[in-house]
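So that we are looking at the same thing, I have put the structure below in structure tokens.
Excluded from the complex is one protein chain; the other protein chains are retained at their positions.
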Amino acid sequence: MNGTLPTIVADIAAEMADAPDRGTVADYIPPLACVSPSRFGMAVVEADGTTHVAGDGDMPFSIQSVSKVFGLTLALGMVGDALWKRVGREPSGSAFNSIVQLETEQGIPRNPFINAGAIVVSDLLLGRHEPGETIGEILRFVRGLAGDESIVIDNVVAQAEADTGYRNMALAQYMRAFGNIHHPVERTLGIYFHQCALAMSCRQLALAGRYLMHGGVNPETGRTIVSRQRARRINALMMTCGHYDGSGEFAFRVGLPGKSGVGGGILAVAPGIASIAVWSPGLNARGNSQLGTLALERLVQRTGWSVFDPE
Amino acid sequence: MNGTLPTIVADIAAEMADAPDRGTVADYIPPLACVSPSRFGMAVVEADGTTHVAGDGDMPFSIQSVSKVFGLTLALGMVGDALWKRVGREPSGSAFNSIVQLETEQGIPRNPFINAGAIVVSDLLLGRHEPGETIGEILRFVRGLAGDESIVIDNVVAQAEADTGYRNMALAQYMRAFGNIHHPVERTLGIYFHQCALAMSCRQLALAGRYLMHGGVNPETGRTIVSRQRARRINALMMTCGHYDGSGEFAFRVGLPGKSGVGGGILAVAPGIASIAVWSPGLNARGNSQLGTLALERLVQRTGWSVFDPE
Amino acid sequence: MNGTLPTIVADIAAEMADAPDRGTVADYIPPLACVSPSRFGMAVVEADGTTHVAGDGDMPFSIQSVSKVFGLTLALGMVGDALWKRVGREPSGSAFNSIVQLETEQGIPRNPFINAGAIVVSDLLLGRHEPGETIGEILRFVRGLAGDESIVIDNVVAQAEADTGYRNMALAQYMRAFGNIHHPVERTLGIYFHQCALAMSCRQLALAGRYLMHGGVNPETGRTIVSRQRARRINALMMTCGHYDGSGEFAFRVGLPGKSGVGGGILAVAPGIASIAVWSPGLNARGNSQLGTLALERLVQRTGWSVFDPE
Partner (left out) sequence: MNGTLPTIVADIAAEMADAPDRGTVADYIPPLACVSPSRFGMAVVEADGTTHVAGDGDMPFSIQSVSKVFGLTLALGMVGDALWKRVGREPSGSAFNSIVQLETEQGIPRNPFINAGAIVVSDLLLGRHEPGETIGEILRFVRGLAGDESIVIDNVVAQAEADTGYRNMALAQYMRAFGNIHHPVERTLGIYFHQCALAMSCRQLALAGRYLMHGGVNPETGRTIVSRQRARRINALMMTCGHYDGSGEFAFRVGLPGKSGVGGGILAVAPGIASIAVWSPGLNARGNSQLGTLALERLVQRTGWSVFDPE
């Protein structure tokens, strides 16, 4: 490691504060469009719990698709591997909201981290419950992972998505035509939009991700969230599918399992070593945080944490 | 680790010898169709050089697309990152020999491990040389990696591919139409078909892959084959793109960078720990070795070597 | 002409009554699935108004997509060529309910006779009106064309489509995401489903199609429904796009402008000569009436009415 971890984290945050090319803030959900592109936050939780936070690392943001990791984890706990009958495990080779693949593959989305796949997961989470109950369960689950009861869902963001998310509605209706959505789409999408609207800081997000570095165990409580095998597999899916059609590039540059969201957040996991969250709202052409990716690339260069490095 | 490594390797080979569902031997290259599906070989080279070989691990087979790893490594050494102007770094989301993506993405193949991408790499390797010289250089390079001068190219296999490889010819001509193949396609494909026709045993293949576990250094000679960063990135590409449209599944089940070939071989890398080769000629529906994948899955379960596990 | 027209029509109806291979009745809209495949009807209205009806030619059936001709005609009268900013004029090269093309062509459907295109036409027809008013206007329009006030819309069929038409909902939502549907999709689809649920006999349908053989003029009333140029162009669209991905085959075998519906009806036009309707509920692999197409093929062979024949 080049330098101590606190120094490395602080240095990267300082570099990102001055970075000229910050990407483009997503504008298709109105409340997200208002966030300043100057924001950058970072948090690193080490295996022993030591936590390093820099920049805007304590400011909540809309985690959006990062939440798909938590939704998948919760659903695997509920229905187990039966989930994989309704969702695939392969990179999509197309944009996050593409509908083309659903036609050729009969309504089975390629993986749980593209929108269509996460909507199926939401449909599974809904089960026989009322949407309000399921949304409450997701929130309790994430609060428990992070050990922080102050985490909330931003209902303004959820409502904005419900008002404008025609493309997600189309995906859901389309999968329903193939029998792969079991509830009325408004109810399923209610789960999906609220899950995406979780507001968390980098610190909260990195804490919530700890179970993925610890083989499925929440180190704070000692509780097993998922089996060791499932934790490993979720990490694998984050590596191959976590950044939409930029997943190969993220693996190439960063080399850690990671999941990005259109709000500019990324959760990354160095198994056995650290849980990491970065946030900067400007996105690159693939819809992933421009500076968040750069920050993780630099972190890995200085720490040697890539899973593809000899140690 | 559940048991000692020699025991684990021997046990897996024994299990594979009896496995009932062995997949389907590829028949589109006539000499490959003659190989018995009962074959299974395995070799593991540990970081300190200790080597474990089991089953048919010393029997040479046609490594086919596993050779794309060596071709890419050699080409990166010759032209550096300029290579990435002509080849992408994303999973393809389609079959190994698909031409669809080339039309929508203007002749730039998605990654160097699908056929189209490897053909571009062959075109780069050809450079200003005669095909015979380039083929000789590839052979010397692989012999050097494995430390074994007995490795040969099977010219019967190369000729059979040249006689029947219409689809690869179509891919090459198509990319030439977009200006992404610079030589007459027969010359470029001559490189490609000979590289694919490398005949190696599991032992030789695992030895040749050592530089990928050691950050780019061949431990036998101490020579740097590629920089540490490039070794890491090649591993990343193997993880996201090494098994065609089954790459997500391989990451999910095995969790190691790996590259498969239609001859039934797979090279897998546990960075810092081991270089592993398996071979069994029967393929699954995605064109990857059925028992080879299963053997690696069991190896990882018993050793904990997945890069997605805490240690 | 081989024989007199009354004989030809009667002979064809008799041949179709005995035809062994009758296709498959559509089952995705429950009320349609109940219709017996033994049905066959036919009606021919000559330029001078002489009408020949055979078989079940006076039995009403669900005209389904045949109604797209009338919807398009009405919409062209309301908004004129501005319609073509929102809908294309090319054959789709894919199935009637494909969503793929909408993604690559940014929400603009290929033509007004595939589902997506007809939904846009419904959105135009809705304009500033209430759905009930627009549905009433469509019904009045078709009654006027046929000169038959007894024509009705089958609300059971309309409701069944509304209950199960997830794929059409997906198409509408998807186009709304691109801004090409201007009303809430339920309202637009209300128009579409009711238009499709028009119940007409072959006689009524052939009468309604008279304006297309007469250059846009309803011969009964002398009123101009559309300009001569528009009538010609609607015929052209029926020729190139009227049978989904079987349009080329229909032109090849029949050689008349025609529009089919999933209820088994086809309206065909011999410009200057005749307006023809056939009905048989069994469909071929492309979703067009198996016997209806065969009946038209035989009619054209015996009459020489193909537009591609010298006279």
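As written, the chains take the letters A, B and C, and residue 1 is the first residue of each chain.
Quick note on the criterion: a residue touches a chain if its C-beta (ideal position, glycine included) is under 8 Å from a C-beta of that chain, and two chains touch if they have at least 3 such contacts.
All values derive from a computational prediction rather than experimental measurement.
A.B. asks: Kindly name the visible chains that come into contact with the excluded chain.
C.D. replies: Among the chains that are shown, those touched by the missing chain are B, C.
A.B. asks: For the chain that's not shown, point to the residue among C:Arg22, C:Lys68 or C:His214 touching it.
C.D. replies: Selected residue, touching the omitted chain: C:His214.
A.B. asks: Going by the contact rule already stated, which one of C:Arg110, C:Arg176 or C:His194 would touch the omitted chain in the full complex?
C.D. replies: With C:Arg110, C:Arg176 or C:His194 as choices, the missing chain is touched by C:Arg110.
A.B. asks: Among C:Val45, C:Cys241 or C:Ile276, which one is in touch with the chain left out?
C.D. replies: In the complete complex, the chain left out is touched by residue C:Cys241.
A.B. asks: So that we can see where the missing chain sits, which residues of chain B does it touch?
C.D. replies: Within chain B, the residues touching the omitted chain are 98-100, 102-104, 166-167, 169-174, 176-177.
A.B. asks: Suppose we count only contacts with the excluded chain; which residues of chain C make the list?
C.D. replies: Against the left-out chain, chain C lists 47, 88-94, 101, 110-111, 213-215, 228-229, 231-233, 235-237, 239-241, 245-249, 251-252, 255, 257, 271-272, 301, 306-311.
By our rule, only the chains that are shown with their structure count from here on.
A.B. asks: Check every other chain and keep only those touching both chain A and chain C; list them.
C.D. replies: A chain counts here if it touches both chain A and chain C, and no chain qualifies.
A.B. asks: Which chain has its C-alpha centroid farthest away from the centroid of chain B?
C.D. replies: C
A.B. asks: Do chain A and chain B face each other with the same patch, meaning over half of the contact numbers show up on both, or with different patches?
C.D. replies: Counting shared over all numbers used gives more than one half: same.
A.B. asks: Could you work out how far the Cα centre of chain A sits from that of chain C, in whole Å?
C.D. replies: Chain A and chain C have C-alpha centres separated by 48 Å.
A.B. asks: Taking each chain's centre as its mean C-alpha position, how far apart are chain B and chain C in Å?
C.D. replies: 55
A.B. asks: Where the centres are mean C-alpha positions, what is the separation of chain A from chain B, in Å?
C.D. replies: About 32 Å separates the centre of chain A from that of chain B.
A.B. asks: Can you list the residues of chain A that touch 2 or more other chains?
C.D. replies: Not one residue of chain A touches more than one other chain, so the list is empty.
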